[in-house]
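Complex shown without one protein chain; remaining protein chains in place.
Order of writing sets the labels: A, B and C. Residues in every chain begin at 1.
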Amino acid sequence: MKGSDRLAFPFLGGLGLLIALPALAAAALAFTEYSGLGAPRFVGIDNFERLIGDSGFREALGNSGLYVLMSVPLRVAAMVGCALLLHRRARGSGAARAAVYMPTVVPDAAYALLWLWLLNPLYGPVAGIAAALGADTPSLLTDPWGARLAIVMMGVFQIGEGFVIALAARRSLPGALYDSASVDGASGWFVTRKVTLPMMAPVILLLAARDVVLALQTSFVPALFLTDGGPRRATTYLSLFAYRQAFRYFKLGYASAIAVSMFVITALAIYAQYRVAKRYRLLG
Amino acid sequence: MKGSDRLAFPFLGGLGLLIALPALAAAALAFTEYSGLGAPRFVGIDNFERLIGDSGFREALGNSGLYVLMSVPLRVAAMVGCALLLHRRARGSGAARAAVYMPTVVPDAAYALLWLWLLNPLYGPVAGIAAALGADTPSLLTDPWGARLAIVMMGVFQIGEGFVIALAARRSLPGALYDSASVDGASGWFVTRKVTLPMMAPVILLLAARDVVLALQTSFVPALFLTDGGPRRATTYLSLFAYRQAFRYFKLGYASAIAVSMFVITALAIYAQYRVAKRYRLLG
Amino acid sequence: MEGLTKSYSRSVPPALREVSFELTEGELLVVVGPSGSGKSTLLRCIAGLEAPDRGSVHIGNRDVTSLPPGARDVAMVFQEHALYPHMTISANIAFPLLARKTPRDEVDSAVREAAAMLDLVGVLDRHPGQLSGGERRRVSLARAVVREPAVFLMDEPLASLDVSLRLKIRTEIKRMHAQLGVATIYVTHDQVEAMTLGHRIVVLKDGAVEQTGTPTDLYDRPANVFVAGFLGRFPINLFDEKAMTLPSGTAILGVRPENTELTQPGAGSVSGHVIEIDRLGSESVVTVQGEAFLARALVGSGEEPETGTEVGLAFAEPAVHAFDPSDRRIG
Partner (left out) sequence: MEGLTKSYSRSVPPALREVSFELTEGELLVVVGPSGSGKSTLLRCIAGLEAPDRGSVHIGNRDVTSLPPGARDVAMVFQEHALYPHMTISANIAFPLLARKTPRDEVDSAVREAAAMLDLVGVLDRHPGQLSGGERRRVSLARAVVREPAVFLMDEPLASLDVSLRLKIRTEIKRMHAQLGVATIYVTHDQVEAMTLGHRIVVLKDGAVEQTGTPTDLYDRPANVFVAGFLGRFPINLFDEKAMTLPSGTAILGVRPENTELTQPGAGSVSGHVIEIDRLGSESVVTVQGEAFLARALVGSGEEPETGTEVGLAFAEPAVHAFDPSDRRIG
């Protein structure tokens, strides 16, 4: 059995070569000017100095921060809430679990189209319902805060993988604890508050840390599809900002500097996740 | 405790209203001509007829199919392989597990930049290594098959979540089976072949089915970033094709028809996943 | 608390078939049976954790059949200790009171009292993970005691403990019951626990009651072959007509190893060869193989015959149990 450990080294060596070393090299690009055509030209910390002074970058950082603050609590609450409501093996709960999972695996393009139509101010059902209730047509995609909210809402329904993790965590709690609480006359809400949530705390923290990391990724596609970073750059997140610098303006060196800053944020979030996992002995 | 079941209905009702009904309505869009500005105009099955005749659609379907065939076996093998190599709680294995997980959570934009540099035919390390070995410079991003391969390679390193699932599955196998096999003199490879892989078969099938669904999604961002669907449309996958129809040419009705076809494929893959899960009692 | 009746059947598989019994005030009733006999299902029906298909459960004068578990005024001790790992011992014991919104000072004094009774005062601030198996078991008893319920339900509370702890906690439960005098239903698969703890014993098999009575009743006058074989230190020796001449109307004769004496060959009722001797210390079990039977006799240490010897077996009359062809006791 020990032999298989030895097999791990070439693989990890390959992984190191293919990912870690180039990542360092890519980080080195952040100290160059590079258009993708000629050779990179070393410029020292110019890119980072420019970043600090770049109001576009600060705006993107702020937008990403806002997205995390709005999205993560809602998404984690939805994951855990659905898991608590649907963990029982009851009639129809299989279908309900599939319904919660479904939006996550709908192709991104189809999902974005759906929301584009949902939020259409003239013909969409959201506008239609608002009109039927006599309210003003909500200007979700044309108002900066409306657009931010719309992208957060899109994310709240794509919680499939986190939902499955929360479901597994809920199911691993011993049934005898709930039988005992039930005989003791505890109400459902009392048990949720005093038993379920505290016992799921490590998983909830882990889901939150994971979601912070994912937020930097998941905000990209909807912003690109639905709002194109607007209105008034309200949904130009860090990932979209880096994408534009690299693939619209071909400032690859500058884009690398942005990527490095994103990587630092990700690394901090992963470190937090690791500490949480370690503290609650979820990892070896 | 039963009370919490009743709380499930409003939520699921909301989910139904927000996702299922509009999804049907969005599907209805597939039977219209719609530019996103005027009202949709009903055109019957015109869009689907055009789809069948559209060589661009068939090409995209073929590209997505090829991607699934190349990517899924490699990714699942990598997930399971890493899980088998790294499941033990040994010195350094925590760091190794983090290394496997890392590429998955690197921001997509940063990850794409990294590969763009890795594969740069003039200055990238892959070209450099090839030159040092005296080989021709590999034309990965300018050759259709090279580009397809590059995007598959990018995906093979982003296996974090599947790796964690495979790791959990491997760890849930009882240690006594391995102690027993070890006393019986079975070699590591014999045990892997006769005990570990058969016992993990349900999870491996599940990972594969899940990956087919994800493949339709994960191929989008790299194709957009790295190859822009080229060269010669070799990496124009279904998702990218739908995106272009919708957001470049504003043919939202036609894009909806493509989305519906993608949804049908996804639904079939999910159904297969459900059957596998049901057969092996992984779901309630 | 006046009495408790319960009778119902469940379909496919019928885990319980028309089980009925009463529990009188302050009684300790043991329900015993092999695994799969429906003991736990019965207890869960009484607690309200499962619903019977038919039949009813009464506690005192109330019909509680359709009440939720929390409204039945029972406390249950589970086979797994079922302690909340994230709470201190004192919070664990207080849980049933806090769940019912008992005022804080009442809770404190009740927890102190229960902890004192079960010798847990020193560990109140620890967490369950820091306690030994025996301490955890005492905490789950304390949590049941703290509520002062009308009935205690105990589902194999000793099953997960090792042999030496089992005896200790058994004594603890006996003492606790004597002190509080609360009616208790105690479920176990272990006949020694049943004999030593129960005022009365209900023997369950395949979801049906085989016999109800005091330990002495059941041991001295088992109603059928199953009860005769289930209670007692060793499996009972059974003889059918192929093994020996039986009184008319008798289909099977049962004699316990402790009532079986070794004699000279031919002198007893049957005879055979000694095939095995299990030495237990002060006594030994001698296994005798006859032509159509296998029987065991308990003899004092030093009185064992050699393996292979031919011996006779004699039975003292009052300890011989006769059963008719429909498996009912004769006499």
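Operating definition for what follows: a contact is a pair of C-beta atoms (placed from the backbone, for glycine too) under 8 Å apart; a residue touches a chain by one contact, two chains touch by 3 or more.
Note that this is a predicted model, so its numbers are computed, not measured.
Among the chains on display, the ones the left-out chain touches in the entire complex are B, C. The chain omitted from view is touched by exactly one of C:Tyr219, C:Phe239 or C:Phe315, namely C:Tyr219. For the options C:Pro69, C:Pro128, C:Gly232 or C:Gly254, the residue in contact with the chain missing from this view is C:Gly232.
In the full complex, subunit C touches the omitted chain through residues 34-35, 162-164, 167, 174, 189-192, 195-196, 215-216, 219-220, 231-233, 235, 256, 258-259, 276, 278-283, 285, 319.
Across the interface with the omitted chain, subunit B contributes residues 174, 176-177, 179-187, 190, 194-195, 198-199, 201.
As a working rule, only the chains that are shown with their structure count from here on.
The distance from the centre of subunit B to the centre of subunit C, with each centre set as the mean of the Cα atoms, comes to 57 Å. Touching two or more other chains at once is no residue of subunit B.
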